[in-house]
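What follows is subunit A.
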Amino acid sequence: MSLFLAQVLKVVVIFAGLVSAAGVSTLAERKVSAWIQLRLGPNRVGPFGVLQPLADGIKFFFKEEFIPQGATRWLFLLAPMLAAIPAMMTVAVIPFTGVIATVDGTPIYGSIADIDIGAIYVMAISGLGVYGIILGGWASNSKYSLLGGLRASAQMISYELSMILVILSIVAMSGTMNLREITDQQNANSLLGFLPAWNVFYQPLGFVLFVICTFAETNRHPFDFAECESELVGGFHTEYSSMKFALFFIGEYCAMIVMSCLTTTLFLGGAAVPFWAEAPWFVGLAAFVVKAAFFMFLFIWVRWSLPRFRYDQLMALGWKVFLPLALANVFVTGLVLSL
Partner candidate 1 sequence: MVIVKRKELTLAERLYLPEILRGLSITLRKMFVKRATRQYPEEPLVTTEVTRGQPRLAVNTDGTVRCVSCGMCEAACPAYAITIDGHETERPIEREPERFEIDMLRCILCGFCEEACPKEAIWMSDELELADYTRGALVYDLEKLKRPVSALQPRIDYIKKINDRWRTSSSTS
Partner candidate 2 sequence: MTKITVDGRELEADPKKPLIAACHEHGVDVPHYCYHAGLTPVGSCRMCQVEVEEGGRPARVAAACRTPVSEGMVVNTAGERAHAARRECLEFLLKNHPLDCPICDKAGECKLQDYSYAEGQAEGHSAEPRRKLEKRKDLGDVIVLDQERCILCSRCVRFFEEVTGQAQLCIAGRGAHSWVDSYGGRPLHGNYQGNIADLCPVGALTLKQFRFQARVWNLRKRASTCGECSRGCAISVEVLRQGEVKRIRPRYDADVNRWWMCDHGRFAFEGATLEGRLAGARARGYAGLEDVPVDDAVATVRDAYATHAKHVFVASPWLTVEEGAALAALARGLGAELLLVSPPESALKDDLLHTGDPGPNRRGLTELGCAARDAAGCREALAGAETATLVGERVVDLVGREELAALPAQVRLFVLDTKPFEAPAVRVALGVPDWVERSGHWVNVDGHRGPIAAARPAPAGVRPTLQLLGELGAAAAAEGGAR
């Protein structure tokens, strides 16, 4: 019974945490962009503007619900959900911390679901998110939206491939697809005695490829071709308004958070605290949040620093650079492991 309660509690806490983190991220996005541009950012709602996401949310609720003429109504309505739900579902397998407690000899882990195919689950579910964008773009009955949706799908294929190959290298190294076990392995020993045994040090090329691929995977700058304001008005969400638009928005930020968490898990040892293998679970959680927050900051930082790529450059980069590099990475990993 208490096991079930603990599970429910974890679901509620993690899910609520994810959504509120998405809210905070929107504020962070605006704040960081302002700081980079020597501005102050939102500072009218609440102290330092901390209640801005709330105000935005209320505003979204009161915006006009608009469905374009000629739109495929039910797909148009379904698309934002399809965009948001997979992003939120992926979070289920992320091990936010180590064992929280042991009930009747069963350890309660820091993830909602401690499943053995965690890595595959993440890739499978997060890959679904693109359907929301494609459907939204197609159902809007607008040329800009359609182009945005098409671009998102092509981009997703190009970059998911490299991403999976990088994960494959990690899996090959760890010998498991369970994300908790991958974390534990990074926590267990140290590299050369002074570095934590994080995969980032074993797989530096893989790390770089993976981080760049997450940008493409989440349609973030400099790869945000699905939106691409300068060419496509608003891309796939041109015709969306009110809470439907807000769902796309939440989905995008959830996907960013999940990708940050995944990068942390795979490369930065998840909840591992360097040289403190026996750290209590809440310290581990704090360490995880700090690491993930860095990647969130990176997402925002890059967006407000770099110009958007050209679309052909994006495809060339994906197929001609990243794929060969990722393949080489797998090959080298295998070679080293077999030796």
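As a convention for this text, a residue touches a chain if its C-beta (ideal position, glycine included) is under 8 Å from a C-beta of that chain, and two chains touch if they have at least 3 such contacts; residues count from 1.
Inclusion criterion for the candidates: all candidates are chains of the complex that A comes from, given by their letters.
None of the values given here were measured: they were computed from a predicted structure.
For subunit A, the touching candidate in this complex is 1, chosen from 1 or 2.
Within the complex formed with candidate 1, the subunit A residues making contact are 32, 35-40, 208, 301-302, 304-306.
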